[in-house]
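With one protein chain held back, the other chains of the complex are shown just where they sit.
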Amino acid sequence: MKKLLALLTLLTLLAAVMPLGALAADEVVNVYNWYDYMDESVFEQFEEETGIHVNKMYFTTNEDMMVQVRVSPGAYDLVFPSDYCVERMISEGMLAEINMDNIPNFVNVEPSLRNADYDPEQKYSVPFMWGTVGILYNTTMVDDPVDSWSILWNEKYADSIFMLDSIRDTLGITLKYLGYSMNSRDLLQLNEAANKLIEQKPIVKAYYVDETKDKMVAGEAALAVVYSGDALYSMELNEDLAYSVPKEGSNIWIDPMVIPATAKNKENAEKLIDFLCRPDIAQKNCEYIWYSSPNAAAIELMGEDYTENPTINPPQDVIDRCEFFHDIPDDFLSVYNSFWTKVKNAK
Amino acid sequence: MTSFQVPGWGYVLMAVGFAAFIALLIAYIVVNRGFKRPVFASPYVLWIIVFTVIPCLLVAYFSFTDPAGNFTLDNFKSFWDANYNTRKGIDPALLQQYQDMGLSLDDLGLGRNPINIDTLVFSLWMAFLCTAICLLLGYPAAHIMADREFRLGPTLVVLFVVPMWMNFLLRTIALMSIMEDGGLINTVLNWLGFGPAKLLNTTAAVQVGMVYNFLPFMVFPIYNVLNKMDYQLSEAAMDLGCNKWKIFYKVTLPLSIPGVVSGITMVFMPAVTTFYISRLLGGGKVQLFGDLIEAKFLSTSLNEWNVGSALSLVMMVLILLSLGLLQKADPKGEGGGII
Partner (left out) sequence: MMKVIKRFYLALVLAFLYVPIVVLIVQSFNAGKSRAKWEGFSLRWYEELFRDPDIIKSLLITLSIALLAALFATIIGTLAAIGIHAMRKRPQSIMLTLNNIPMTMPDIVTGISLMLLFIFTQVERGFVTMLLAHITFDIPYVILSVMPKLQQMNKHTYEAALDLGATPGYALFHVILPEIVPGVVTGAMLAFTLSLDDFTISYFTTSPLVQNLSTLIYSQARKGIKPTMNALSALMFIALLILLLLVNKRTRDEE
């Protein structure tokens, strides 16, 4: 009995100490990122060079991320939201100003991508990647030209279409398909888009975000709405796949790095931002996740591999027909939410 | 929602509360010169107040207030009409503009939106189906195993118990991997020449997932009751000239009701509230009430916690009501728990 008790005590003490070792390092930076959005060896390199331990956490959509950053103050030091969310986070006072003196590598950032609408004074954010939204399709399964969103409503491809399980992206492309702005605040247009999506639901195979690329590689569907980097990743693994940004236009986005106002390790986060802006690191990342880089120096290092690839380096006419998302104020966000719930719950 | 800057006063509260508790306890012991055994339950009483009663009250508080903390019934109106808060948030002048154009709220998609109730009804229907299927599949299985002439019975029951304790998630994933396009079932179907079938991302897939997850919870309590049943009763019935079916109908079935009730409770409840089974097997196409609640809390940039709390409260009340009804069928709780 005594022995048993002693053993139990020992076990419990061990149990209490175990995670402490795993959780507590001297210098840490808590990174909250999208899945598969970083060459993890970059973090290892950062740890080796600076001795700062990187804690990695992941989210699936911008909306999930916003909730977590709000309800867990202090849990995150570096976050990778999309442009329109940065806009909202700035207006809600959720972000800390970045000390640009600590980011000497900011000089590498493409000038045309600085001072964007979401952060006009470039006080809160540093661009990490950018890209487009388009259709990834399997050329062995699709014989029509893929140049319009309308193909996603083509019953020929019933049960062979993946849509994004993400409110702004999916409503956005539908608005675009109907010839409206992705940031529409017209009730009639929004309602039309929602009804269009409800009409499409029976032929959709699934609403996914992170699952899409592997399933497309496996040939489980003919068409999928994806982000450009996921498209390139899949095309690399399955040569039957191709990517197209439809003629009606699409979304072009920038994902910047930001530091929440409640961050506990702001300086370490700034060190990591600077590290990620280093040309060799930006190149490494870009070659791993296949999104478009805002880092001019890195692009130079990559040369033609980068510049000649129309998916990662889209021609001007593609960029011209694309639109940035902007933050939607609460009253209309509520409309978006309501319509999206209607789509998701439609039978 | 504000961003919280102050370090958690919850910890301070917990520390103060704990200290107060210890002080009270010591005072009690000193005054009474010793203590009676019921005092042993006091830490648990404290625990249950802090971590069960107060959280429940919080859910109730959130469901009767707006994000600013004022009393309101809007959250329940939103349950009835999912567009209620949306309409209220929009500038009336803007709505008037549309109405001047001769458009009704319905034309704008902002009329009454019954999505919450529809989803709740759908969830209840799915849970009902799941319970019925589990009962139909599970009762015969329990009956066979409880047969005294079947030696293997007690051993096989253990096989039913094991998945009961196994992670739901893990089992759902196991199911997901055999139902996938490249999974076992489709491989076999392909090999037989039936071509790939659409298995995942359907209502049926979610239903199968629910049955798969909850079946053991039906089998076990029924088996327990049947196993404990006085065997001589059916022998007596046999002596009185009843045939097998009549014995079952007149003796076994009525006596097994407590087990059935317990099984129904244990299947129906989690089936109504699940959210990950539909998420993993439904591919985002099938939404249950649990998904709706989860989304209100964890995947919207708007603050919809109050509405989410109201939905949770509705669900809780519904479950308590059905539990109460079930308890009437088995007042002594003979079916027993899962242990």
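Each chain carries a letter (A and B) given by its place in the written order, and its residues are counted from 1.
In this section, contacts are C-beta pairs under 8 Å (C-beta built on N, C-alpha and C of every residue); 3 or more make two chains touch, one makes a residue touch a chain.
Since the structure is predicted, the reported quantities are computational estimates derived from the model, not experimental observations.
Within the whole complex, the absent chain has one touching residue among B:I26, B:L169 or B:L325, and that is B:L169. For chain A, the residues touching the absent chain in the complete assembly are 1, 8, 11-12, 14-16, 18-19, 22-23, 30, 32, 35-36, 55-60, 68, 71-75, 209-211, 214-215.
The chain not displayed touches chain B at residues 4, 6-11, 13-14, 34-45, 47-48, 51-52, 54-56, 58-59, 62, 137-138, 140-141, 144-145, 147, 150, 156, 158-163, 165-171, 173-178, 180, 182-184, 186-187, 212, 215-216, 269-270, 272-276, 279-280, 290, 293-294, 297, 305, 308-309, 312, 315-316, 319-320, 323, 337, 339.
Going forward, only the chains that are shown with their structure count from here on.
A separation of 33 Å divides the Cα centre of chain A from that of chain B. Within the complex formed with chain B, the residues of chain A that make contact are 61-64, 66-68, 70, 73, 85, 88, 92-94, 159, 165, 187-188, 190-191, 194-195, 201, 204-208, 215, 218, 220, 261-262, 330-335, 337-339, 341-342, 344-345, 347. Listing the residues of chain B that touch chain A in their complex gives 1, 3-5, 82-83, 85-86, 89-91, 94, 98, 103, 107-110, 113, 115, 118-119, 122, 181-182, 198, 200-201, 283-285, 287, 292, 295, 297-302, 304.
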